[in-house]
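For this view, one protein chain was removed and the others were kept in their places.
On to subunit A.
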Amino acid sequence: MEITFYIAAFVAIISTAMVITQLNPVHALLYLIVSLLSVALIFFLLGAPFAAALEVLIYAGAIMVLFVFVVMMLNLGEKSIVQENRWLTPNMWIGPGILSFILLIELIYVLEKENSLLSSAGMVEPQQVGRALFGPYLLAAELAAMLLLAGLVGAYHLGRREQEEDPE
């Protein structure tokens, strides 16, 4: 039962080590997604299903898609077609595929065998997190909202194409 934690930790460390040693940004992004998924599985095993869902949705979903968009915007030109042909070869996705297959096996095992995992004591339920977040930590939630708004406006302002010259 505890072996699931150690396998997921092993997958996380391997994929993170692959992230910082890859040369191609897209390869590194694939490994980073696998690393985040394994950390999400660890959250689930530790009794934090709400954090696991947030990790998959926001980290592995939204933030990584942002990275992919920027990598796509940076790799313009006819060089990218050759590159895309190279990306379709199996040595790009065979490593992340194997690692995420290990995670899938583990997830199926957890969902099948350990049915009592979802109802045991020691799990911090999403309801409890929500009560605490909108009770004593309401000010922190407001601050996070203002931070996100500032990030949105700032990213829009920085990413906007500036005018050629100001008619001044």
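Everything that follows uses one rule, which is that a contact is a pair of C-beta atoms (placed from the backbone, for glycine too) under 8 Å apart; a residue touches a chain by one contact, two chains touch by 3 or more; residues count from 1.
The rule is simple: contacts and distances are computed from a predicted model.
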item: Protein name as given in UniProt for the chain not displayed, "Zn-dependent peptidase ImmA (M78 family)", "Molybdopterin synthase sulfur carrier subunit", "NADH-quinone oxidoreductase subunit K" or "Cytochrome c oxidase accessory protein CcoG"; value: "NADH-quinone oxidoreductase subunit K"
item: On subunit A, residues whose C-beta touches the chain left out of the figure; value: 1-2, 4-6, 9, 12-13, 16-17, 19-20, 25, 28-29, 32, 35-36, 39, 42-43, 45-48, 50-51, 54-55, 58-59, 62-63, 66-67, 70-71, 73-74, 117, 120-124, 128-129, 131-133, 137, 140, 144, 147-148, 150-152, 154-156, 158-159
